[in-house]
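With one protein chain held back, the other chains of the complex are shown just where they sit.
We just call them A, B and C in the order they show up, numbering each chain from 1.
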C-alpha cells in the first residue's frame, strides 16, 4: 500500500490481455489509443458518463498481453478488419510497436485455432513466467495491473472432476502437472495467487471453478466472469423481463446467429460450441420465472460477415385469451465493437474493487456477462436492468464510501 | 366507510367503459367472462401473479358502458374479430344481453367514426345523465365503480386555452356550454366530481387538462392516463434504456405501424393522428437522456391486418469507435389483446387507490401509458423498467400498509 | 383407350396418396371436398386459371391412400391443426368416412416417426397388394388413378449401390427381398409396372433411382419428382435469378427454417435431414451460374409453430464497386397450405401426361420440385420463372395438340 503511494503515476492502469492479438483485444487497444489522442469520444463505453467516479481515466490505460500468434498489433488489427481504414492508420505507430508475449499453448484445449506445439515447462514454471511478465508490465507503466481473458474459447472440461473442487486439490494437481488444468486456469491462478484482479470475458472455465473462486475469496482478490454479454443475450435479457412484466407467456424463443470472425471459426468445433451454448441456456428461464421448453439457440459460422455479427430472434408469446403474437429482433452488430468497451469497463471496475478492498467474486459486474459468476456458485440473476441497477448502486455506494484521493488502492504487490 | 361494510357484496367492482362496443372493451368484457367461467387463465394480465394483493379478483369484475353504436356486445365483438370463434360462442349468452348506454356524440370532436348527430342537452345535463348511469350500475352490482375511457380518439384541441387552466374557468365554461369542452372531458368531470376513479386509455384530452388534474387532487379522486402503452412504445421504452445502459448512441429511430381496425381508420384523420403521434414523441429522448433528431413515427391504416397490428422499428446506433450498428424489431401483435388486460389492471389499481384514500394523479400507473400524467404536469418518466418497479413498489407498500380486511375502501358515494 | 371411352365417368381422377393421414394429404383431401361443396375458391391452386385446359376438374378428384397410422381422416386432420375449426367441421362427414389402407412399414427406413413393426410379406407380395388396392380404388370411382408420395422422408441410402442402376438389377433385388429396397421404391415400382402415373413430393429416393427412371421410360409411364418446392426454396429460386439479372454477386446466403409439424420432427433424425438438405444444396449455384461457398441451410424443429413454418433468409450481395448490400426475407408460411395444392396439380398434370401418351420423367413439372428429376439424371434447371414458363408452354402446346374431347387418355390399365 505504501508502495503505491510512492509510485510516480498512481493513476495508471495496465490491462494485460490473454489473447492480445484477437479482434476484441486489438479493438480495445486501438480505441484506448484513439481516445488518448483525442480522436475518439467515449461512445459505447457504459461507464463513461460516470466520470466523477473513482474509476481510472481511459487515457491512463495501457495494454500488454499474450497470444499464440506473434503478429504485432497493427498487423493483427488490420487482419481483423474491425477498425475503419482511417482509424487504423492514425494509430499505426502505437500498434506497430506492440507485440504479444508468447501465450501458453496446449493442444488439448485448443478449438478451431492452430496450436502448433505445446508450451514447454511445468505448470508451476508457466505460472511463474506469467507472474514475471505481469510484474514487468507494472514496472514499465509504474501502475497497477489487471488481467482480462479474451482468448479463444477452450475445449470443454468435466467440471465435476475432484481437482476443481478445492484449493488443496487444485494445487496438488498443479504440482503434478495434471492435464485437467487448462491454460485459462493457469492464468487465473497466477493472478489470484499474486493479488492481481482477474476477469474472464470468454466462456472458458477459469476463475469460476470452485477451487479458484474459493482462493479468490481467501486472498480477497477481485475476480469476475464469464463470457461477455454483447449481442443476442444482451437483447434477450432486456426483452424477457419486459415480457414477464406484461405477463406475456413465452411459448418459444428461437435464436440464430451468423458470424464470421476467428471466434466464429473456433465455434465450429463441437467442444467449444458446447461451452458457448451452455452459457446461454439458463438465461431465459431465469428472466421469465418459468422454463421455456422451445428455447433454441443456434450459432453459425458464416464468413461474409467477418467481424460483423447478426442475430435473428423469433419470440412466440401468448397474450390475453391465449392469443399468439410474435416478436422478431434482427440485430446487425459488430462483435468486437460491442465487446471491447465492456472488457475495458470490467478492467476498470476490477481495479476499483481491488483498490477499495473488495475481493472475491464481484457479483455487481454481472451485467457484463452471459454467465455471471456468483461467490457461492448459486444461480445468478440474468435480468439486464436489475443487473444494471446493481452495478450503478455499487458504484454510487463506493463513491460515497471512498476517500477523495485514491487511497487504499492496491491489494496487489507491484514491485 | 360504514356504508361499504354493509353493502351485500363489497368485493365487486364495476367497470363503466366509454366506448363499450369497441374492440378493446369487448375483449376486456369477453376475457373477464371467460375467466369467470373458468375457461381462460390469466395470461396477459400483468398483476395476476400478485393475487395476494388487495386488488379485486378478476371474477368479481362487471362491465357496463357507453357507445355511439347500439349493437349488443356479441354483435360488436363478432364484428371486431378479435376473439376466436370458439371463445366468442362460449360467451354468447353473456354478451348478447349487454347493450351500451348511448354515448355523448359531438361532431366537433369525432374523427374517422360516424357521429350522426350531436347529443341533445346542456353540458350539465349530460354530466347528470352520466352520474345517474354510474349510480344505477353501482346499485345493480352492489359494488364500487371506476370509469375507463376506451373511446375513439377525439379531435385535437388547443390545450393552452384559458378554459382548461383552472377549475373555476372550466366550470364556468361548462355552465356556458362552451364548445371547447369535449365529450371525454364531460365524462372525466362527471367522475371526479362524483368521487369515481377515472382512467383514460386513449390519447384524447380529458383528466390531464390542468383544471381536471387540480379538481382530482382537491377531491382526492384517483385518476390516471393517458394512451395505453401496448405495442411499439412498450418495446421502445424497454429497448431505449438498455441502449443507454450500454452507451450505444441512437442516431435514428424509424418506427412504422400497420393496423386495420376502427382505431386505425380513425387515425386517418389528421386531427387525431396528431394526438397519437404527440403522445409518442417525447418518449425516446426521455429514455435516452438526449434528443434524437431522426426519430420518425409513422402510423398506417392497412386493412388486411384487421385488429392485428404490426410494428417495424429500425434503430441506428453508434457503438465504440463510432461504428454503426442496426437493430430491427418486428412486432406482430394484436392491439386489443395487448390493450384489454391493461385496461382491466388500470381499473383494479384505480379501485385500490380509491379504497386506500390515494387520490389525484396516480403516477405509479405510468407503466401502462404512452403519455403518463403527472400530478403537476411535469415530464413523466418513460423508462419501462423503472415504471414497472415503481408500480410494484406501490403495490407492495400498499399491501403492508393495508389492513387484512378490505377496510377504508370507497371514496365514492355509492347509494 | 376404348375402355376409357366406355367408363361411366371418364372425367374422374383418383389420387392415391402414400401418407394419406399426414398434414399435406389431409389438407389436399379437405380442400378438394370444400371446393366440391362450393365452400372454397381455388386460391393457391396454380393451374386453376387454366380451366380451359384438358386437366381434370378439381370437383372430379377423389382420394384414397396408405398410412402407418390408422386414424380416420377427420381425426388426422384435427390433429394436424391446419384447417380452421369451421372448415374442419363442414367436411367432418366426408373425412370421418375415410380411413387409410395400412402402409408398408420398414423400420430400416423410418426416421422420427414410429414404425412399430415391419410389414409382413415379400417385396413382390407387398407390390401386389399395392396394385390390388389401386385397382380397387379405380373401380370404385370408375376413373383413372395416379399415385402421389407424401409420406415422411425415409432414411438416406447409398445411391451408388448396383441394385439401383438397372431394371434388371433392381428386379433381381426385388426377388431376393433385398433390404436396400425401401417402401417408397416399392410403391414407385408398383405404379410404373402397372402403368399408373407416379409423383414423389418427398425427398425420399423412389422413381429417381436410375432403374426406375429407365423403367418409366420403357413403359412410357409418366413420373415426376421430387421434394415439393414450397417455401424457402421457392423464394430462393425466384430471387437468385433476379440477382443474377442485375449482376449482384451473392457472397453468402444463410437460410434458416423453423417448423413444428410431424415433418419437422422427422427431420430431427440426421439421416432424413441429410436427404432434405441434399435436395436444397445445388439449387443456388444453378440459379446464379457460379458456386456460393457460404450457402448455409438450417432446418430446425420448433414446436410452437405447429404446421406453420417460418423461413428467414439473409443474403449478402456485392454491387457495383464491390459495395456490400443485404436482403433479408422472412416468410411466415403454412407448410401444408403451400404443399397441398401443388400435390393436387402434380397429380392433374401427371394424369394429363398419361392421357396424352407422355411417359417417362415429365421434366416440365420441375417448377413444383426442389430437386426436379430429369430423364437422364443430368442437372435440372432450378430457375423458378424459367420452370414456370416451361410448364405453361407444355400445357399450351398440349392444349393445341389435344382433341376437343378427352381422347387418348389412359395409358393405365384400369379394369
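Criterion: contacts are C-beta pairs under 8 Å (C-beta built on N, C-alpha and C of every residue); 3 or more make two chains touch, one makes a residue touch a chain.
Values in this document were obtained by computation on a predicted structure and should not be read as measured data.
Of the candidate positions C:284, C:299 or C:333, contact with the hidden chain is made by C:333. When the omitted chain is restored, the residue from C:139, C:291 or C:319 that touches it is C:319. Residue positions on subunit B in contact with the hidden chain: 251-252, 254, 256, 258, 293-294, 296, 298, 300, 302-305, 310, 312, 314, 316, 324, 328, 330, in rising order. Residues touching the missing chain, restricted to subunit C, are 27, 30-31, 34, 40-46, 48-49, 82-84, 87, 234-235, 238-239, 241-242, 245-249, 318-323, 325-334, 337-338, 340-341, 367, 384-385, 388 (touch as defined at the top). Residue-level contact of subunit A with the missing chain is found at 85-86, 330.
To be clear about the criterion, only the chains that are shown with their structure count from here on.
Touching of two or more other chains is recorded for residues 330 of subunit C.
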